[in-house]
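Structure first, then comments.
The other protein chains are all here in position, but one chain of the complex has been omitted.
Our next item is chain A:
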């Protein structure tokens, strides 16, 4: 690891930080970006392009259909060290052995569980935003079928997949040995997630942390997903707020017809192709004032906990369910951004 190079230019009144970093190492670039984030000067309102991009053409919707309509728990993952896509069979074998060993140690909870499991690593082609993004891969735990017939595929016990969609800000700052797949989604028993997490952490020197989504980001998601053009709506648009009060917190749920929500968004939306902070605030304020007019409750004083639209639904604890394959990449892009933000 090369040492920190002294900056070339002498510190003068008008020196800008960018001048120091021509030909900087990734670490220096990283430090610079961290410094920029914590600058005192407020940055201009965040502008985001709504994802409405189509799924990559080479992905077969049938192949990714199993990703939809399932509840995934989100984690953010630091870059994996010396991970190689050609060793997937090897990894399957090692992870299989590890899981069996862990379960026999008695660390897993369920007693009398079937230990005949099979672990499969596979790549998910096309689950990426830009060409630079590393390939997504999938880990599945299947129960080995008791019947000797070859065709019978075991039942899937646990699924987890790693992906990176438009992860440029992270990709620029890491060196060659690392594979950046900051978003991890898991479905299945929590004990399995823990065991697999431990194995990855030991093998690739990475770190998992649960990705919570705060109310601010949930309202962005609500606005972006309402903005998506859909041919037909499969679910009502629903919000859930948690009111902090003692002894037990109160939950307020507000359901809107999706076409009404879209009409509201269209009246608020000004800049084509982009979603701005003001539009999101205005959209949510319209809902709040409508609710206040009828019920005299200030929803803005409560905490948004769950947002559910026809595109996807998200819960503040880091749970997500994607319903529409057309906007799958867009949803994942935003989640990747949140994951990268959490890592940094």
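We adopt the following convention: a contact is a pair of C-beta atoms (placed from the backbone, for glycine too) under 8 Å apart; a residue touches a chain by one contact, two chains touch by 3 or more; residues count from 1.
Definition applied: contacts and distances are computed from a predicted model.
Engineer: Not counting the visible chains, the remaining one has a UniProt entry; which protein name from "Centromere protein M", "L-lactate dehydrogenase", "Trafficking protein particle complex II-specific subunit 120 homolog" or "AP complex subunit sigma" does it give?
Structural biologist: "Centromere protein M"
Engineer: Pick out which of A:88, A:212 or A:256 touches the chain that's been left out of the picture.
Structural biologist: Within the whole complex, the residue contacting the unshown chain is A:212.
Engineer: Among A:179, A:237 or A:316, which residue is in touch with the absent chain?
Structural biologist: Among A:179, A:237 or A:316, only A:316 touches the chain that is not shown.
Engineer: For the chain left off this view, which of A:130, A:234 or A:301 is in contact with it?
Structural biologist: Among A:130, A:234 or A:301, only A:301 touches the chain that is not shown.
Engineer: By the contact criterion defined above, which parts of chain A meet the unshown chain? Give residue numbers in ascending order.
Structural biologist: Touch set of chain A with respect to the missing chain: 39-44, 212-216, 219, 277, 284, 288, 298, 300-304, 316.
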